[in-house]
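Selected chains from the complex are presented in situ; the others are not included.
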Amino acid sequence: MKVGFIGLGNMGMGMARNLLKAGHSVTAYNRTRSRTEELQQDGATTADSPAGVAPCEVVITMLADDHAVEQVVFGSKESGGVLSALRSGSIHISMSTISVELSDRLAEAHGSGGTSYVAAPVFGRPAAAEAGQLAIIAAGDDEAIKQCQPLFDVMGRRTFNAGEKPSNANLLKLIGNFMLASVIETLGEAFALGRKGGLDAASLLEVLTETIFPAPVYKNYGGMIVRQEFEPAGFKMPLGLKDVRLALAAAESLKVPLPIASLVRDQFITGLAQGWEDKDWAAVSMVSAKAAGL
Amino acid sequence: MKVGFIGLGNMGMGMARNLLKAGHSVTAYNRTRSRTEELQQDGATTADSPAGVAPCEVVITMLADDHAVEQVVFGSKESGGVLSALRSGSIHISMSTISVELSDRLAEAHGSGGTSYVAAPVFGRPAAAEAGQLAIIAAGDDEAIKQCQPLFDVMGRRTFNAGEKPSNANLLKLIGNFMLASVIETLGEAFALGRKGGLDAASLLEVLTETIFPAPVYKNYGGMIVRQEFEPAGFKMPLGLKDVRLALAAAESLKVPLPIASLVRDQFITGLAQGWEDKDWAAVSMVSAKAAGL
């Protein structure tokens, strides 16, 4: 398939490479040009602007946030966006973690333009992206999702269908990230209590993960907390705050209070006020530790 | 070994039976006598008072709360407790979920009386107790724990050593239950958001538990929330509130704020104010659902 790929960050690079390896033709655009050149060596074609990838049948966006997606899709003062350049019948797959509200706007914009829109955010860290082992949550028109399936199969280990409304996939992704944030905050409080009560942190983690919480997320984040090692960051604290904020915004517009998310948001803000913007979001556990006088 | 067993509730009955099956001699006491008689058929001897089990080398208590343990150990107005009746050199294993503060008092009382005290609370539901598959968290004098190991091996699938200070085991158990309560509350908020956003609840749970949360606790509690089925209760809401309260009390005396536990406590109280005292603690998710207007 002819695939346009916009956004060669930590996640996007691995995903695009897997598409190339599987024999797809990839035309890539990235704001920082050096990343595109890197991918050229794997066989990609380079585009000079977002609109430059528009001739492809499918365009994938994998960008940092709403703002980046908006600029690429709708265009900015300086340059046109990919939306107006797309040919009728082509599909835009938005794989970034974006707001429900933007996803709804994208769906509307595509609907009125004769192009299709599939929201397909992913669960997984850069290593999973590289290994083609992402979990993909796809939502949108069934026919369009079916056409994208060969691409999903290359990038992920499994695709979940979240229904016909594209933003449902984004909502589901945000729910997942909110729940991860809750796990991290809970671990932070638990270890502050355990450490202050004289428990050995490593043993505490062992007991927890070999009894009631035998899941990688508890092992990984718990391990970071036990080792007090939050750099280099796998997922930086400002990104954590952003995702919690997006979950809260989606919840507010649906009139759903999320007290745990509100609390976690305050903890992230507290962490950022201490200057921890380059640390992994698991460093929010240090907010609990400091509050406990540790 | 000659074992005294006090407390034949949902958990205790299965544990005592496993001791009998393994060939240990069990003398049992339970406030409601019919339970003791049931165990007689499996070969147990019946005691008429807590003190009646005192001639045994090891006495296990598996009771509902601090108050029950205090009455049994220190005695009440009506009858003497087991503590004063124990022979020097015998061991009291406290397997109930009790407060750190009571566990500390028990350690002190035993220390001055020539008897040993091992705190050994467990993770696991009644089915695991029956199957001898509990996870046991033991803390206390190493030598005493070693003597108890054959009993632990019969009741549990694995024993974790939480150190020399008995109440450390209780603290660890309370941390675990606090973390479970946090998972339930988080699931409640997540499903309120998902449902109000139009996600299919069963699909949401499938995605979550097959991607980032592949742990039984998410599957079980999530399943209850998806089915909105909170009776019969595996663990009633007032018990959930009690454990969170004990975690908060331990944390307060160690000067550790636990904002998530405070929040969950408020949600349980809200649930009880709606008259849900006979529902499983997972029914706290209905507090989130109602708050969202569902």
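We call the chains A and B, going by the order they appear; numbering starts again at 1 in every chain.
Basically, a contact is a pair of C-beta atoms (placed from the backbone, for glycine too) under 8 Å apart; a residue touches a chain by one contact, two chains touch by 3 or more.
Source: prediction; values computed, not measured.
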Problem set entry | Identical protein chains across the whole complex (2 displayed) | 4
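Please note the rule applied: only the chains that are shown with their structure count from here on.
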Problem set entry | C-alpha-based rotation, subunit A on subunit B, 0 to 180 degrees, nearest 5 | 180
Seminar exercise, completed: Expressed in whole Å, how far the mean CA point of subunit A lies from that of subunit B is 39
Seminar exercise, completed: Listed in rising order, subunit B residues that touch subunit A in their complex are 100, 123, 135, 137, 158, 160-163, 165, 168, 171-172, 175-176, 178-180, 182-183, 185-187, 189-190, 192-194, 196-200, 203-204, 206-208, 210-218, 247, 250-251, 254-261, 263, 267, 288, 291-293
